[in-house]
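Here it is: the structure, laid out below.
Removed: one protein chain of the complex. Kept in place: all other protein chains.
So that you can tell them apart, the chains are marked A and B in the order they are listed, and the count of residues begins at 1 in each.
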Amino acid sequence: MEEIEETPLISSTEERPPKTEKKLDEKEEPIIVNNSNLVDLKNACDDYIQKFFVNKAEFRQNNTHTDVKLVLGYLACGFALFGGYYGHITPFNEAKEMTIICIIAYFVLNTLLVLYSYIFEKEIIFVGDCMENDNKYTITIQTNTKRYSDIYNIVYEYVGKEKQDSSIKIRNSKYTFSKSFGNWFDVNGVMDIEKFETDLFEGLEIIKTGNKPHEQ
Amino acid sequence: MFEEEIRFLRKMNKRQLAQQILNFLMIISSALMVWKGLALYTNSESPIVVVLSGSMEPAFYRGDLLFLGMPDEPVRVGDICVFKIPGRDVPIVHRVIKLHDEKETGKQYILTKGDNNQVDDRGLYNPGQLWIHREHIVGKVRGFLPYIGIITILMNDYPQLKYVLIGFLGLYMLVNRE
């Protein structure tokens, strides 16, 4: 079933130059994971999705979520380690105020970090945008797995700002895709990159055009 | 030996690597901040100590864990205190058996003794020192948890064990994604 869909799908996406795809494929080393470890499987897929949208689908990755988290995290650690060091070189009673400041800063920054990833980042693993004839398209990918379940859920969100004459038309679409990891990994844990890409392209196509490619 | 781990680290991009290092730092910082917070809350420099000697047997044995507090109320006879003699690194846990509060200065003159010792601690103090004072006291013993501190004693006796343990923990944190 997958193979039949593959050929028309790839040929129908004009935006993607097929040359670059070939070149990158040759360089890629096989992705091998422990296929009884769900976290490993999800991480491998998440990583590949990011690679895919940057290299194959030519989106420019927007790292804001990761950067905000990294800045908050390193700031918090900075306060903590400074507090620890200051307390080490200063007598306990004199260092009290500085220690309180560091502890409060640490916990506030940590709370912000947790809140940020809970409210804004959620399950987002990739945000990227691309420009096409002055039209800006933004794609957001969220993924998740249920506990003890082999089903990998990918949620695509696509926002297009298309210039039409003088006004800007905003197009919004959302698509959820679910499949078992078993479709992309063999018994040895080797990822079938082509199959995975096929499924990713299908999702991308649906979100762009609003309907399934083979129905066209 | 660590080929797989090194390959794992090399495969990651800059942000992923930064995230992995951050995960490791976060564990250290959280532990540090909880410890410091506890120290401030109990008003004691080191709120948890491990018993190193048998001088308070049968109450405390080597390896027992003691939780300290240092409330604003003054020291009283019968309190078990952890104190540091100036110029000595290792603190001592003993009971206060004699106490005199000076009227003019409010200074406390404290004499201690281990429950299991026959004589008071004047032999342990610095030569010529008859009393210890409030500023020598790190905290009063408030809580007790047996046996757990033996891990600390083992790590102090065999420092290699400590480094191996910390090294493996660090490596594990670096090469494992949650």
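Just so we're on the same page, a residue touches a chain if its C-beta (ideal position, glycine included) is under 8 Å from a C-beta of that chain, and two chains touch if they have at least 3 such contacts.
Definition applied: contacts and distances are computed from a predicted model.
Within the choices "Ribosomal RNA-processing protein 4", "Signal peptidase subunit 3", "General transcription and DNA repair factor IIH subunit TFB4" or "Exosome complex component RRP41", the name that UniProt assigns to the complex's undisplayed chain is "Signal peptidase subunit 3".
The omitted chain makes contact with just one of the residues B:18, B:38 or B:59: B:59.
Interface note for the absent chain: among B:8, B:35 or B:109, the touching residue is B:109. One of B:71, B:86, B:146 or B:167 touches the chain omitted from the figure, and that residue is B:146.
Residue in contact with the omitted chain (choice from B:33, B:80 or B:132): B:80.
Residue positions on chain A in contact with the hidden chain: 34, 36-37, in rising order.
The omitted chain makes contact with chain B at the following residues, 58-59, 76-80, 95, 97-104, 109, 115, 131, 141-146.
Keep in mind that, in the parts below, only the chains that are shown with their structure count from here on.
Here the spacing of chain A and chain B, counted between their Cα centres, is 44 Å.
Per the touch definition, chain B reaches chain A in the complex via residues 15, 18-19, 22, 25-26, 28-30, 32-33, 36-37, 39-40, 45, 177-178. Listing the residues of chain A that touch chain B in their complex gives 39, 43, 63, 66-67, 69-70, 73-74, 76-77, 80-81, 83-84, 87, 92, 96, 99-100, 102-103, 106-107.
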